[in-house]
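First the structure, which I've put down as structure tokens, then a few questions once you've had a look.
Of the protein chains in this complex, one is absent; all others appear in place.
Each chain gets a letter, A and B, in the order it is written, and its residues are counted from 1.
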Amino acid sequence: MSSGKSFAVLGLFDTPDALMGAIPQVGAKKLGALEAYTPYPLHGIDDALERRRSPLGGMVLVMGILGAITAFGFEYWISAIDYPIVTGGKAPSSWEAFVPIMFEVTVLFATFTAGLGMLLLLNKLPFFGHPVLSSDAIKAITRDRFALAIESEGEGFDAEAAKAALLAAGATQIEVLPEPDRGPFLTSDYILRVAGGIFAACVVAGLAMYGAVKLFPVLPPMSHMEDQPRLNAQKADPFFKDGFGMRMPVAGTVARGYLPLGVASQDEAASLVNPLPSSPQVLAAGKKIFHNRCELCHGALGNGVPTLTAAYGAKPANLQAQQFRDYPDGKIFWAITMGKNAMPSHAADLTETQRWEVVHYVRALQRAQNATDEDVKEAGTR
Amino acid sequence: MSSDAAIRTGAIPERLLEPPLTEGVVTPGSLDDQVLAFPDRRPPKQWYIGLAITLTALVIGFGFIGYTIATGIGVWGNNSPVFWAFDIINFVFWVGIGHAGTLISAILFLFRKRWRNAIARFAEAMTIFAVMCAGIFPLIHVGRPWLAFWLFPYPNQRGVWTNFRSPLLWDVFAVSTYFSVSLMFWFLGLVPDIASMRDRTTSKVRKTIYTVLSLGWRGAASHWQHYEKAYLLLAGLATGLVLSVHSVVSFDFATSVVPGWHMTIFPPYFVAGAIFAGFSMVVIVLVVVRETMQLKNLITIRHLDVMNKVILGMSCLMGYSYIMEGFTAWYSMNEYLHHTFMNIISGTYGWAGWLTISCNIFIPQLLWFKKCRTSYFWMIFVALAVTVGMWFERFVIIVISLHQDYLPSAWRIYKPTMVDFGVLLGSFGLFFTLVLLFARVLPVIATTEVKAILPGAQPSHHGDDHE
Partner (left out) sequence: MSQQNRSTTNLLRGTLAIGAVGVVAAFLKAGPERFWANWLLWFVLLFTVGVGSLFIVALEHLVNAKWSVPIRRIPERIATLLIPVVPIGLLAIGALPVLFPGTRPEALHNKILAGKAFWLSLPFVSVRTVIVLALLILGLVVLVGGSLKQDQTRDPAFNIRARKFAPAFMAIFALAITLVAFDWISGLTPEWYSDIFGVYLFAGAFLGGLAATSLAVLHLKDQDRLEGVRKDHLYNLGGFLFAFTVFWSYIGFAQYMLMWYANLPDEVIYFQTRLTGGWHVVTVMLAFLHFVMPFFALVTRDAKGDGSRLRRVAYLMLAAHILDIYWLIFPILPGGPHFSWPEASFALLFLSGAILWVRGALQKGEDMPVGDPFLKEGLEFRL
């Protein structure tokens, strides 16, 4: 009793029934606020002490809903608004993917509200200065005995009357407790303030970081691949006078494997000589290409009777016509390379060698359609 | 219509009665003297031997973890296409072990199964330790664990956010939430018990530690009121959480299109499997604790019997899932699913498939017999089989599905290395070291909860109960 003023009178009871019996008896005398101290929760004691219901359920519900909204809003804002990237073929705003985290954060908010709200807000724990903790009775209370305390509600607390009331109710042991020691050491308020401060600091630091990187990019500290000091091909760039990012090749540049033909017209091309021998391999290769690319219009025999119907307007050349049979190889080659009339150029699809192979094959077709007796004999000797 | 007179009142046959939850005379005081006295006593020799073994495993394992971090995860057997192997197997395995604790502490609490009170504390502690073990694996699997904080969405100088559509990020949230919630649940339960220890210890150092840890708990009725409400709410929330955590783990697999992974039954099936494996681990540890710490009167054969029944029930659920898996492989007429399923029962790793099926489905059927449910030999045999079987189940899911997928040119056999086994050993070392330390320094039985269900602990009928 350091302060000299008594704060509460505590009576010990041996059984839960004794305690429960004492509560209405002592309560009726209205000597002060009643509080019971028990080693474990007793059924029905809240009603006996006329406690209001715990508000914890409502707090948890509100915080749970808040958690769900926070998590979903955060996920949505990040994935669909602030940093919209399509991953896995899913739309940036695909809500389905946000549900698992939303659920986890809901539970996290709710449990922290339930646990820490109960300890710090409702029970005001930790608190090490309560007189019950330094009383003689505490050993019995946390073990197997039940205590009923009449606590001072301000001025006019009559400790003697309280003692008498508890004894009359059947208390086996009586103790008078001093005022609580409201030392500043590690109280629930202190913890709440510190935690609140840390939280506020984190929010401020986060916002500052976000603002610095996103809104005022004065310092791009770690931009990695985002920002590269080079010119982009196909893009305009003021670095060069002509405003192109890409440079043109020097005049006279020739691509590898694409030497110019050195002739300017089909007539000039007549001078070109087929560099390939007319071997079975060459003819087979030429046949394949002719089959894939030429046959559709010129027909399988090259006679201008196409597999393509008349729906296609242009009239393909009959390669069996005398005019084409008289063509030098070079002029056929020219036609394939540069295209003729409705026929497009095949230069992009066929290499020079392939084109010459086709020329050989066309020659073979022409000869086969206009075969002479000598040809048949020659074939027979092979 | 049915007045009290009409109700049958005769004696209930003994076969229908449940045996009491404690044996012999247990009073709140004797309970404290029995359970809370451990930390004050010198541990027995076996404890030191046990700790030496587990610490050795721990040191070896952490050596291998250090080696992995220093060298890179190329020291593991993982290859292409088996990019996930021991690391993820162990992760899923340990997270699963943790689920039993939450089930016992939360779901059985909501169902008012009072037998849970005596074993809840230990099971909750095992949850926390198991989740710690589990956390190691994804952490070292990221390759650069010192950058693991990049997984959290915070405004950063890189100017990027995390990908919320990735199941792996869901995992980060699920597992860290699970750990925090389990820790809070466990700690809240400990507070009144630590207060009891504070008030009975004679050592000054201990008293100071316990005083701080018990937060000045004084058992006030007004505190108990909020405390009970909080406990109930936490139990409800943890129930939802425990379902979600292993479901999210299963999403890591099931959202993909890998045959053998993409199955809609995965979420509940993973949860059932987790509870299954966790209960087996709890049975193993409880048997040892019960024998070495003289707690036979508090953790009775009935507790073990009920635990074994739960294991049996979970085994049947697993059986249902396996059957559905096989049935779907056929019913879907999907050649890839079919191929994967055939791989499980007859491929290169067919032995692992059959080991899984035998250990998880066939062997636990022994528990239909009461003799097996109440005999140490058989229950330990089954529990060990389930632990092995559940580890291999994850092996089957992960390695078999990955080693042969859509592209035959990429098929490849997976072989674990020494390092893989070393890290696995280390996780067991960590787990059992923590269990041993916990058994020495904290109350292994939730004395407050057991006190509340002892005969005569509650006031006789009160309020509006009877006329």
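Everything that follows uses one rule, which is that a contact is a pair of C-beta atoms (placed from the backbone, for glycine too) under 8 Å apart; a residue touches a chain by one contact, two chains touch by 3 or more.
Not measured: the values here are computed from a predicted model.
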For this session: Considering the entire complex, write down the shown chains that touch the omitted one.
Result: A, B
Seminar exercise, completed: Contact with the hidden chain, among B:Gln46, B:Thr208 or B:Ser332, goes to B:Ser332
Exercise. Of B:Gln34, B:Ser176 or B:Ser256, which one is in contact with the hidden chain?
Worked result: B:Ser256
Seminar exercise, completed: Across B:Ser247, B:Ser280, B:Thr433 or B:Thr447, the one contacting the chain not displayed is B:Ser247
Exercise. On chain B, what residues meet the omitted chain?
Worked result: 1-3, 6-10, 12-13, 15-16, 18, 110, 240, 243, 247, 251, 254-257, 262-268, 316, 320, 324-325, 327-328, 330-334, 465
Exercise. Tell me, which residues in chain A touch the chain that this view leaves out?
Worked result: 57, 61, 88-90, 96-97, 99
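Heads up, the rule we're going with is that only the chains that are shown with their structure count from here on.
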For this session: Just give me the whole-number Å value for how far the CA centre of chain A lies from that of chain B.
Result: 29
Seminar exercise, completed: Within their complex, chain B touches chain A through residues 27-29, 32, 153-167, 169-170, 173-174, 177, 180-181, 184-185, 188, 192, 195-196, 198-200, 211-212, 215-230, 233-234, 237-238, 240-241, 244, 247-248, 251, 448-449, 451-452, 456-460, 462-463
Exercise. Tell me, which parts of chain A touch chain B in their complex?
Worked result: 15-17, 19-20, 35-49, 51, 54, 56-57, 60, 74-75, 78-79, 82-83, 85, 87-88, 90, 94, 97-98, 100-101, 103-105, 107-108, 110-112, 114-119, 122-123, 125-130, 132-133, 138-139, 141-144, 186, 206-207, 209-210, 212-214, 221-224, 226
